[in-house]
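Questions regarding the structure given below will be posed in turn.
A protein chain is absent from this complex, but the other protein chains hold their places.
All chains are identified by letter, namely A and B, in their written order; residue positions are counted from 1 within each chain.
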Amino acid sequence: MADYNLPVPVPQPESDFYWEKAKAHELWFRKCNECDKVFFYPRDFCPGYHCKDVTWVQSSGKGTIYAFTIVHRSPPPFREVCPYVAAVVELEEGPRMPTNIVIDDPTPENVSIGMPVEVIFDDITDEISLPKFKPV
Amino acid sequence: MADLSRKAAIVGVDESNEIGKVPNKSRLQLGSEAAFNALDDAGLSLSDVDGLFVAGPSPYNMAEYLGITPRYTDGTNVGGSSFVIYVEHALAAISAGLIDVALIVHGEAGRSSRAYAGDDPNMPGAQYEDPYGLVIAPHGYALACSRYMHEFGEERTRDALAEIAVATRKWAQLNPKAFMQDDMTIQDYHESRWISWPFHLFDCCLVTDGGGATVVTSAAVAKNTRKKPVWILGSAEGHDHGDGILQQADLCSTIARETGPRALGMAGLTHDDIDLAMIYDSFTYTVLITLESLGFCGRGEGPEFVANQRTAPGGDFPMNTNGGGLSYCHTGMYGMFLLLEAARQLRGEGGDRQVKDAKTCLVNGTGGTLSSTGTLVLASD
Partner (left out) sequence: MADLSRMAAIVGVDESDEIGKVPNKSRLQLGSEAAFNALDDAGLSLSDVDGLFVAGPSPYNMAEYLGITPRYTDGTNVGGSSFVIYVEHALAAISAGLIDVALIVHGEAGRSSRAYAGDDPNMPIAQYEHPYGLVIEPHPYALAATRYMHEFGQERTQNALGEIAVSTRKWAQLNPKSFIKDDMSMEDYHESRWISWPFHLFDCCLVTDGGGATVITSAAVAKNTKKKPVWVLGTAEGHDHGEGILQQADLCSTIARETGPRALEMAGLKHSDIDLAMIYDSFTYTVLITLESLGFCGRGEGPDFVANQRTAPGGDFPMNTNGGGLSYCHTGMYGMFLLLEATRQLRGECGDRQVAGAKTSLVNGTGGTLSSTGTIVLAAD
């Protein structure tokens, strides 16, 4: 972990809870109690209809790949880990989030839109565990 | 709404003295060269400028470098579309009577910069995109493109992207200032290396140094400038998410779906009235979905629209006649260069690449990750 040299997110106050839960290997989203929309990224109000009655809900961690790219060219420090799959995953609860799809051989034959995936957590530092996804 | 049509005109445009690979010029140098050149093109000078519009360096830093003290500045930075959006902002300030002469400046050592400022670690992208290696523009755009392929067919999408890349290169071959002038076939496109699947190298814009500047003035000032004015008939600005891709609800369209109709409505023109389309081409995919979003064709119909080199020299839909960000010049923020080419074509200064009788042009800038658009409708007398 000490030699992890890719970017480490700095949690912001409105996302402290998100990262605390990630550290416990749980994925939580904000939900609007008025329109029932589960949304990402976390804010203290619903970005849809701007109501402030929002709560936190735990995600099943299951979803499908919504879109992806297999990155062959990237500046340092990501240059060292190419090729890798960067994707947007759509969770069962509705929200979409950027992430990585963790597979051994990142080729278009092995990744596809609609593919079922589930969350895994990469403990990149003592404080931060990064939610990623693997094919089910 | 106040009738803003023809209240202001583009009266001067130019690049910096050199564009492409210019390791001996800083960003501020490139911008200031372009400013001098564009003002010269207009027959005006820096002392005539009362409004300064610039993205990248803050306006007061650019003003200091140029040695001017503008009474109106705009430094809105919503990516490469900013310069197109500035045309509307300048129009507003001119219409309000606050300024007469707006200088829009861009300079970027996109290829040769000796140092870089870090991104803001407090923004959402730093938490939710950067850690996953979504760090440069091709990544987010390629990701979006995969969704289009899924919805509308991979092979026809790929063929469409190739059509755009090849057509744009043909235009570049007619522009002496273009950075890449080698022949490119459809096969060359498909065989070029992967940058970020599904993007090949030839899906991606250049990375060059360069500067550009545009002078926009009131109609009164435009009467006495050196060349014939290029009138601003319509303008619109829009945004539907921030600089990343993480909040883009529809990966297969941009907010040009709103700014296109609004700009055309303000101009009182329809798609059929447009002689030349200048469409931001950070990536081939940007062009494909922008044409659809603007309403030149329907959703998912872009591949047929651009088929058979329709946008190439000799085709019936001339587009990106300077060679675009794909083959002419792309500093990281390409919007300025759309304005330069539109003005030159409408003046009849396009040389070998001149679109015959071009009287109207639609310009669409896209900024961020398909995030913001500025659409303009321009016309010569």
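Here are some notes:
Please note the rule applied: a residue touches a chain if its C-beta (ideal position, glycine included) is under 8 Å from a C-beta of that chain, and two chains touch if they have at least 3 such contacts.
As the structure is a computational prediction, the values presented were derived from the model and not from experiment.
Every shown chain that the unseen chain touches in the whole complex is listed here: A, B. For the options B:Asp119, B:Glu151 or B:Asp381, the residue in contact with the chain missing from this view is B:Asp119. Considering A:Asp3, A:Asp44 or A:Asp126, the position touching the chain not shown turns out to be A:Asp44 (whole complex).
Counting over the whole complex, chain B has residues 1-2, 4, 26-28, 57-61, 63-65, 69-79, 85, 88-89, 91-93, 95-98, 109, 113-124, 126, 236-243, 247, 255, 258, 262, 367-368, 371-372 touching the chain that is not drawn.
Listed by residue number, the positions of chain A touching the unshown chain are 10-14, 43-48, 50, 52.
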